[in-house]
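Sharing a structure here in structure tokens format.
A single protein chain has been omitted; all remaining protein chains appear in their positions.
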Amino acid sequence: MKRAIAIPLFLVIPVLFFSSIRAQQKSDLSGAIKPASGIGDYNTPFNIIASESIKIVLDRIKDYFCMETPFRVIDVKTKVTITDFTKPVQDADFDNGDHNLFNLWTYEMGVTYSGMLKAAQITGDRTYSEYPEKCFRFYLENLAYFKKVDSSFGGRSNSYRPLLHTKTLDDCGSIGAALIKIYKSDREKRYLGIIDHIADHISNKQFRLHDGLLARESPFKRSIWLDDAYMSVPFLAQMGSLTGNKKYFDDAVKQVLLFSKYLLKHDKRLYDHGRNMDNPNDPEIFWARANGWMVLAVCELLDQLPQNYRGRDEIVENFRIHIQGLTEYQGGSGLWHNILNRFDSFEETSSSAMFVYGIAHGINMGWLDQSFASVAYSGWNGVSKKINQKGQVEGTCIGTSLEGSEVYYYQRPTSIYAAHGYGPVLLAGSEMLDFIRNQKHMPNK
Amino acid sequence: MKRAIAIPLFLVIPVLFFSSIRAQQKSDLSGAIKPASGIGDYNTPFNIIASESIKIVLDRIKDYFCMETPFRVIDVKTKVTITDFTKPVQDADFDNGDHNLFNLWTYEMGVTYSGMLKAAQITGDRTYSEYPEKCFRFYLENLAYFKKVDSSFGGRSNSYRPLLHTKTLDDCGSIGAALIKIYKSDREKRYLGIIDHIADHISNKQFRLHDGLLARESPFKRSIWLDDAYMSVPFLAQMGSLTGNKKYFDDAVKQVLLFSKYLLKHDKRLYDHGRNMDNPNDPEIFWARANGWMVLAVCELLDQLPQNYRGRDEIVENFRIHIQGLTEYQGGSGLWHNILNRFDSFEETSSSAMFVYGIAHGINMGWLDQSFASVAYSGWNGVSKKINQKGQVEGTCIGTSLEGSEVYYYQRPTSIYAAHGYGPVLLAGSEMLDFIRNQKHMPNK
Partner (left out) sequence: MKRAIAIPLFLVIPVLFFSSIRAQQKSDLSGAIKPASGIGDYNTPFNIIASESIKIVLDRIKDYFCMETPFRVIDVKTKVTITDFTKPVQDADFDNGDHNLFNLWTYEMGVTYSGMLKAAQITGDRTYSEYPEKCFRFYLENLAYFKKVDSSFGGRSNSYRPLLHTKTLDDCGSIGAALIKIYKSDREKRYLGIIDHIADHISNKQFRLHDGLLARESPFKRSIWLDDAYMSVPFLAQMGSLTGNKKYFDDAVKQVLLFSKYLLKHDKRLYDHGRNMDNPNDPEIFWARANGWMVLAVCELLDQLPQNYRGRDEIVENFRIHIQGLTEYQGGSGLWHNILNRFDSFEETSSSAMFVYGIAHGINMGWLDQSFASVAYSGWNGVSKKINQKGQVEGTCIGTSLEGSEVYYYQRPTSIYAAHGYGPVLLAGSEMLDFIRNQKHMPNK
């Protein structure tokens, strides 16, 4: 209970920096307030964010990508730039930059493209959308050459392998969703063939369980990975709205509902990372990023799915339960932990950004109650501290398999070269800009 | 399993200081025992407490309050003492002392008064009850003057505002309960008018849900706060026994049962802090002090409620479940954490003291099984370390709103000027004195 302050903090119009509020509190009680005793560093500002500070973070990431992406074909063995595209070179590939961060055709880059597009849309700043456009253009310009490389030397594992020999959802779903988004604005005809190729893989070729759920044969014979929600649903949703063919929406709805059926654990209101479908006692491990993929997948679907579509209500209801659960497991600094219910596991940036995006977007769209606002504020405050001066996102868990041991998830390293962090931060920051704009016009409840 | 020791530690007659036991253990195993590896400081003695050490803590707090409370009216702008009570001064108020700790009419001070009265009752030391008597006398002596100030300058927000313009349960319930307790002993007629005024606010004016549960219109349109159990039930219980009018008992029973209906979460056996009644997915946050208010409220009610009163059995049953839950979430040092189920949130003193009080009182009254004894012992050992040489209670969370974000609760500061800690420590220490007395006469089970 609080004596002095009558209006709740989160209704204060968020145009001030929290630090000044904080300073004022301090002077009220002079030296009397101690930081929370001993454990943790909970100095993350709670509720107040300036839009300007968000744009600074977004710009920094954009500049980092725009300036560091090489846009160059090299012989990866000799590092020499290839300029003669008449002769296929066996080890030709893009120069993917520092630690392969800027590989143009990966699922992580798909999220980055989507984040850039969202930033352009909300800020009106065209320099954001120019980045994915340039990437796809560059990729396409070299397609003919790399087909030659591929046929001359047999299936090379370069940046064109995922397109030329599509094997997994990772190869195509995330990047495909970004590609359709770009196609919708520039109507570049050459993209359509690629889009159809991806649709064919997801709809007809990818391994599925008997009930139709997209699945993998690794690491177990019949494995389901929550990650695959993002690797398929956003593409299917975009295909639905692009083609008007209901089968894509139906499949997307089915995927989301089946993932919830198998992996949403109602006692914690969180999603299990995945299952070995042949072990009834498969342990439940609540890996943060997989939960983030699910949040993104649901948002992408609800954005495209017509109102009153069959299954939509159930998806929204599960989304609310999920956000309630995520709220209950948010960490003390505003970030979420790599294993959501293990508070001694490290704080993870990519997932936290996806949760911030989902909550802000959910409130913006009216899917979520306004009372989740403070979770988005405190979450963004935690996330924004993880972007360094160079525009690099720190604290992102590197690529992670489906494992049966908590220890595996505890011990995953973090890296600024884990590309998974960039797209989510772009999405979260952009949505927060819109969110703060909307909040300013919220009537006092 | 334990080889050497046949009788359980908690049946050892608790007249020795634990430190000597500890020393003896050490010498048995010489250097072989390591403190628990690395994490946490678990050196809190476990089971043995000397009554003398408790009385020292209580005296220290009492002396701090008796010596530091100013008992003086000032112009808060100029800090000059007002002696001429014929002319109303716009900014007149009590001198509330260091950081407003000694404001005589607050809900926190209501708990302090109740704690002083309990200490007097159990120790037989009249100097404890003299403090609240003096406070109320001083408040009343100046009432006429402050009415003049209020009418001359219009609703001033001074220490008389909560009485002259009662708006919330915080304004009246806790202080009112303490006032009735004093009235019962000194039969000071002037208190009756004030008591009736408070009864009228709680019974007739305070916002309620349709089912009669006391509620607030802040921070959400329909908010329920567990804190309000303490802000209403002890007063209603005292009114029941003072007037013999069953309507007060009926209302008190209703409040406790409805709070349990909405906020007792049976999977954790803890109470949620509160709810936005219009968000079905309102997150469950287990704030320690709100759970403490509930424990106190239930004890105060059961103390007054006749045996066999309708609802009493259910209240006792819920109380047992709550104490079981609190036992399961006690922290490693004997204190509880600010968010009960978040062991990386800070250890909080006021709530821990309320839990110790509730457990000791529950065993003393026969509501709880004797096997909870060690929880009270270890809890008091944790609490008693938080009272410094000046008699100040450290580690108490400052005034706190109802929020939808865990981060808010993680980041609450603690302060020795958070008055919420003093009453609970007085209650806990007093009850422990009685408890230890009773334990000495417990038959071996």
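To keep things simple, chains are lettered A and B as they appear, and every chain counts its residues starting from 1.
By definition in this document, a contact is a pair of C-beta atoms (placed from the backbone, for glycine too) under 8 Å apart; a residue touches a chain by one contact, two chains touch by 3 or more.
Quantities reported herein were computed from a predicted structural model and do not represent experimental measurements.
For the chain missing from the display, the contacting residue among B:T327, B:T349, B:Q392 or B:S405 is B:T327, taking the whole complex into account.
Where subunit B meets the omitted chain, the residues involved are 1-11, 25, 29-30, 32-40, 42-44, 46, 267, 320-321, 323-324, 327-334, 343-344, 368-369, 371-375, 377-379, 382, 445.
Counting the whole complex, the residues of subunit A in touch with the unshown chain are 99, 106-107, 170, 218-221, 225, 227, 231, 267, 276, 278-285, 338, 342-347, 394-395, 398-408, 410-417.
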